[in-house]
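Here the complex is missing a single protein chain, while all its other protein chains stay put.
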Amino acid sequence: MLFLRLLIDGIVNGCVLGTIALSFTLIYSTTRLFHVAHAGVFTLGAYLVWTFLGLGLPGPVAVVLGALCCMALGAATQQFLYTPLIERRASPLVVMIASLGLLAIIENAIAAIYTPNILLFPPWWGKDIVQLGSVPITYAQLLSLAMGLLAYVFLMGLARFTLLGKRIRAVASNAFLAEIRQLDPKRVTIWVYAIGSLLVCLPSSLIAAEFGLRPYSGLLYLLDASIAMIASGLGSFTGAFFLSILLAVLQNLSLMVLPGQWSIGVTFFLFVFLMLFRPYGLFAHAR
Amino acid sequence: MDFFLSYIILAEIYALLALSTNLLVGVTGIFSVSQAAVFGVGAYTCSILTTTADVPFGLAILAAAAVCVVVNVLVALPSLRVSGDYFVVTSFGIQFLCTAIFENWVGITGGSSGLTGIPAPEVFGFHTEEPTHFVLMSSAALAIACVCFHLALHSPFGRLLAAIRQDELAVAAAGQNVLRGKVNAAALAGAFNGVAGGLYGAFLSFIDPYSFDMQGSILLVSMVVVGGVRTMAGSIVGPLFLIGLPQLLAFIDIPSSVAGPVRQLTYGVLLVVFMMFRPGGLVGRRL
Partner (left out) sequence: MSYLNVDSISVKFGGLQALDRCSFSVEAGRITCLVGPNGAGKTTAFNVISGFLVPEGGTVSFRDRAISGLRPQEIVAIGLARTFQNLRMFVDLSVLDNILVALPRPFGNEPLSAIFRPFKTRAVERARVGQAEELLEQVGLGARTHDMVRDLSYGEQKLISIARVLATGADLLLLDEPSSGLDAEALDDTMVLLGKLQAAGKTLLVVEHNTRVVQRIADTVLFLHQGRLLAQGSPDEIVRDPHLTEIYFGGVL
């Protein structure tokens, strides 16, 4: 039945969105800067994977290479753009404008080099289908579910069990103190950008293979993901991930009553609702 | 001569937009990437009123300004109440939502094909279909806007906005209402955008969603960044430079299929370069 189809599709899309949200939450909760250029890294990942596939590389290799390139771009952004600005005591507004500029550069470079048309590459994993009761699930959808869960487990494990994770949490709560305790916040932050950027290449490739991607699509996905992140209370991987799934399910179910182009409106109205009724206000975290 | 006048008229219309973006981003410190959307709301409102409802231009443009004020206030009220990053997400969301409305509400906006046949008004006996007459109207509008901007900037209101930019908590501790200040800034910006929209439609006699999309908002931020913030001169120099930029780019042999992305890429480069090396713009104060 339609409801079940939309529900399952929603959960699958939610895992993809959730991976984006996880990668962005990692970066945002550590730096408190809204790294809009992340949408550019996201998009670039898919286009690079497509290029590598075009060069004849096998699927998984192309994805790994693409992810490594994204990782490099993310780390370079932090090292060569954000860090110099922050050292010059630039306001967060200045950093965000620079990030916006970088996003424009990446997106338009992609559009100029690859044409602004939609990118859709044939998935190498084939069109196999698995039956879940009466509902068919494609291989790609299973991959999406796996990716989402793996990303979640990976980041939770990173945060809780590794030294880097502990350092990330320390820097996230107080970069100044972390500096004094010689935890080298700069290096930690570069790792954060690296891991976040690497991670976001995966959902990007899946989306490009399943739905297609345009050079300018990244921002809309990032917006969705950041709404999930903010709604879950910022800095919670679990919240961001599961709220992404909830959001995607709601968006999908809304297709039963709204035409497709308006499903973004659903997320948007939920966000406005949230902002009006969320109990804490402007000064709740003042110390 | 006509070509030069067109350049001047467009620069003046964009100067109106630059003044409002300057007020929001430069003076108050609000990261707004939805100014093009509001510009579009103004353009569509005025143009629809003058074409389908035969409303006189003067009334239509005032109506457009009023609608834009309302839109900006409605958006600002919930989103500026909480921390800055909520507003960033909202601002992107508004921009996308408006573009979706412009493209999909075909009955009212003409969808992707846009609106044609927008009349240029007769003002005090001047037939403004002629650029030589239209430029008088646009110059007058800009002059009035400059006076308003100057009065606002050098009043207690301007001082309040400057204080909000520097330290919101201190403003609250001084007994002032930060939210009211920001909403007022958004309202004033809306008025400017509405007037600019009305003039734009009347001048080009044709509008479509693609002048009012995310790329348009990035262009506006670039104008303010390049010209410089918190000065009136910056809001005039920025548009003069950036409206002229496509002509400069025409000297480089760029295939027409990538002209658009290359132009947009240039804006991104300008944003990054200016934020890194000249945050005060050409003739502004340090952002």
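Note that the chains take the letters A and B in the order they are written out, and that residue 1 is the start of every chain.
Methods note: a contact is a pair of C-beta atoms (placed from the backbone, for glycine too) under 8 Å apart; a residue touches a chain by one contact, two chains touch by 3 or more.
Small disclaimer: the values here were computed from a predicted structure and weren't measured.
Visitor: Going by the contact rule already stated, which one of B:Gly125, B:Pro156 or B:Pro255 would touch the omitted chain in the full complex?
Guide: Result: among the candidates, B:Pro156 touches the missing chain.
Visitor: By the contact criterion defined above, which parts of chain B meet the unshown chain? Give residue numbers in ascending order.
Guide: The list for chain B reads 148, 151-152, 155-160, 162-163, 166-167, 169-178, 180-181, 184-185, 187-188.
The working rule: only the chains that are shown with their structure count from here on.
Visitor: Using the touch definition up top, name the residues of chain B that touch chain A in the complex.
Guide: 25, 29, 31, 33, 78-79, 81-86, 88-90, 92-93, 96-97, 100, 103-104, 168-169, 172, 178-179, 214, 218, 221-222, 225, 257-258, 260-262, 264-265, 267-272, 275-276, 279, 287
Visitor: So in the complex, the part of chain A that touches chain B is made up of which residues?
Guide: 28, 32, 34, 36, 81, 84-85, 90-98, 100-109, 111-112, 115-116, 215-216, 219-220, 223, 226-227, 230, 261-262, 264-265, 268, 271-272, 275-276, 278, 280-283, 286
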